[in-house]
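A single protein chain has been omitted; all remaining protein chains appear in their positions.
By letter and in written order, the chains are A, B and C; residue numbering begins at 1 in each of them.
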Amino acid sequence: MKKIINNPSNFVDETIDGLIKSHPNIYSLASDNTRVITRAIKSSNKVGLVTGGGSGHLPVFTGYVGKGLLDSCAIGSVFASPSVEQIASAIRNANNGNGVLCILGNYGGDVMNFEMACEIVRDEGIETKTVIVADDIASAKREEKEKRRGIAGMIFVFKVAGALAETGASLQDVFEIAIETNSNIRTLGVALSPCILPEAGKPTFEINDDEIEIGMGIHGEPGISREKLKSANDLTDNICNRILNDFNLTDQEIGLMINSLGATPLEELYIVSRRVVENFNKKNIKIFKNYVGRYATSMEMAGMSVTVLKLNNNIKENLLAPTNCPFWTN
Amino acid sequence: MKKIINNPSNFVDETIDGLIKSHPNIYSLASDNTRVITRAIKSSNKVGLVTGGGSGHLPVFTGYVGKGLLDSCAIGSVFASPSVEQIASAIRNANNGNGVLCILGNYGGDVMNFEMACEIVRDEGIETKTVIVADDIASAKREEKEKRRGIAGMIFVFKVAGALAETGASLQDVFEIAIETNSNIRTLGVALSPCILPEAGKPTFEINDDEIEIGMGIHGEPGISREKLKSANDLTDNICNRILNDFNLTDQEIGLMINSLGATPLEELYIVSRRVVENFNKKNIKIFKNYVGRYATSMEMAGMSVTVLKLNNNIKENLLAPTNCPFWTN
Amino acid sequence: MLNKENLIIILDKLFDQSKKYYDDFNSADAKIGDGDLGITILHGLEEIQKNKVSFNNDMGENFMICSKAFVKRSGSSFGTLIAFSLMNISKKIDGKKECDHHDIVTIFEIALKTILDRGKTKLGDKTIADTLNLIIHKIKKSKNYNHEIKSACTKALENFKGKKILVGRARMFEDKTTKFDDPGMFALKKLSEIF
Partner (left out) sequence: MLNKENLIIILDKLFDQSKKYYDDFNSADAKIGDGDLGITILHGLEEIQKNKVSFNNDMGENFMICSKAFVKRSGSSFGTLIAFSLMNISKKIDGKKECDHHDIVTIFEIALKTILDRGKTKLGDKTIADTLNLIIHKIKKSKNYNHEIKSACTKALENFKGKKILVGRARMFEDKTTKFDDPGMFALKKLSEIF
């Protein structure tokens, strides 16, 4: 694994600069913080949506700033939480007097920093609410869902809440649909190979050539079990079973996301997706829409995750609502 | 590099099946050929657009079937040309009496098989025209542009011709804009690491840990020069210079595509894109729209390519026209 | 007694220690978490080093400088908790040129309170809070800070051997975690060896 980079310590700043220079109609740098990205055309009459988190997961987090999705994003270093100051700036930039909803993944540093930032801006008169996405079923038991890590499912929350916010809905309403969406999501992933942190120049973890780790986190956190590399079908069956054990989806309508962690190619995602669709069809689970691609990555890590979002009419409508973002195809 | 696959000899068929099962509203299997994909909702009153080529390059080729883009695609094995029979089926499926335009990359097997297929369907009364995309400046001298390989630039031809076809334009008109678009495209890429052919189970070529190959083809064909791994900026400058030496773009308006061959992550693409934009701005080249992502890949190969499309009002309009395809964001 | 001079000495020693145990901290964390604890500690202390030229006689300001430095380079739970603690400590000892015994106890008490508040955790969860709690307990009784801190850090680690880790990234491993030290507690023990 080789990287096309300059000085590793400029990795994040150059990535941000590249994103803005490449899509100047979508993204803009906050005037008060070099690690905060906002929409190029700010919205004026809606709840602001803010996220933030470590770099190295594009399109997560920054990529999902755009009409119909988020208003701003605080960007940490690779795999590291943004600071309280950065988050506070992101919130201020997203606020246009209608309150701000923060949507973030459940990681200790992020959660604490967002909390602190919300306290700071509250003193400035900005009302905020926070939804902590916790979709990774590998990371805590079902009874402790709120303790789970947030991974690819986060994007569904961005999308659904983002669409509702665009209609001018109240902070409370946007908050509620985000909470509901989060509680309707389950994700399980598998890692096949590590990625290289630009500054460290070495792999984040080690894994044998014939091994995979089910439930490994997007920063290389240990998963549920390390197993021998198996066929795509066996692996997919295992993942589907674990998800369905966690979450009864029989006769339900769902949105599906088959997400590559980076290096795993579309061809393999479709081999997995095929099996997921077959398995779910057997359980009479109706797949309303299937998102196959790289939605939440760990740079060039090999692996993939399967996310299900249980739908209702409200969520469905918001899922399909138009966006203006290079990483979301309507 | 590990693969999530089943029996390697089913790789292509399962990929196709997965694509259709995942997006049943977009793709459909031809009734007469298991290696031909058509639109789920066939068009009835327009020129048919057909492509074809080897597997392992998703979204190229099959992915670009969809409203506003292609009508059908003949799918070969990994990195191998589809057969005459498959191509003939793809043409028949795309035809609704208004003639068919074949758009393909310049590879010996593909070119010959398309030619033969066109002869066969001509005897059945289907009028065809063919545009052979040749955008890879590494693969032949400027004076012999028509001998160049076709790589990522192909997608711009699909898009522009696809949009015009959708308006009901004649075969001749669609052919002409495709020819014009092709002549307005230049691409240069760099490979950092090989990919693994599912059946062979081993890398397509070898390259040292500290080396890159400029101009390497998407099947591992040798490029212009093998060089030491260098900074993203130096590499990008080199690529930009070679493109601009081949193609005078000063004061022109262009579409840009910064394409990953697979494993190279978005972060790195944006570091490259940033530099391309800076370099082009200095030359007063106006970037109308920038497409950054995985548009034409070689499975999990690491590397990227830069494509420029010189624009005029006609091409521009067609570039922006709406599509319905999971791999194209308007 | 703590003043600018011995604060600097302590920070220098901690910085050395963080370099020495960089890999150990990372791998202790990698067993159950994301493996960045060494990075977090090293980066925070490194940034403090860069900023200690601004240290002055107001210990409150010095702690604020440390807090800001930690916040700047660290993006993980440990760093965040330390940064919050340093900030709250800074407010409490604002204007003081030196910290007497009472202040020193207060410093640790504020750190503990901050961590429990911000970390939404409780004593007994097997985190750095438990180590701090034991430190406070011990230095309340004895001014032999060096000895007490060192022995508290060691003792706390021992006390929790065989217990489950209940917060942070480790929570999901449940029973498996009984065989691991909490990485933060482990790091405090190693860092305390400077005393």
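As a working rule, a residue touches a chain if its C-beta (ideal position, glycine included) is under 8 Å from a C-beta of that chain, and two chains touch if they have at least 3 such contacts.
All values reported here derive from a predicted model rather than from experimental measurement.
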Point to revise | Chains shown that the absent chain touches, full complex | key: B
Practice item. Tell me which residue among B:A140, B:L229, B:L244 or B:L320 touches the hidden chain in the full complex. Key: B:A140
Revision key, fill the gap. Only one of B:T62, B:T204 or B:N233 touches the unshown chain, namely B:T204
**Study point:** Touch with the omitted chain, as defined above, among B:G48, B:G220 or B:P326
**Key:** B:G220
Study note, to complete from the structure: Where chain B meets the chain that is not shown, the residues are 54, 76-77, 79-85, 107-109, 112-113, 115-116, 138-141, 144, 147-149, 200, 204-205, 217, 219-222
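Rule of thumb we're sticking to: only the chains that are shown with their structure count from here on.
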Practice item. Have a look at which chains touch which and call the overall pattern line, ring, star, complete or other. Key: line
Exercise for review: Specify the chain with the shortest distance from its C-alpha centroid to the centroid of every protein C-alpha atom present.
Suggested key: A
Check your understanding: Between chain B and chain C, what's the gap in Å when you average each chain's C-alpha atoms?
Key -> 55
Check your understanding: Which whole number of Å gives the spacing of the CA centres of chain A and chain C?
Key -> 31
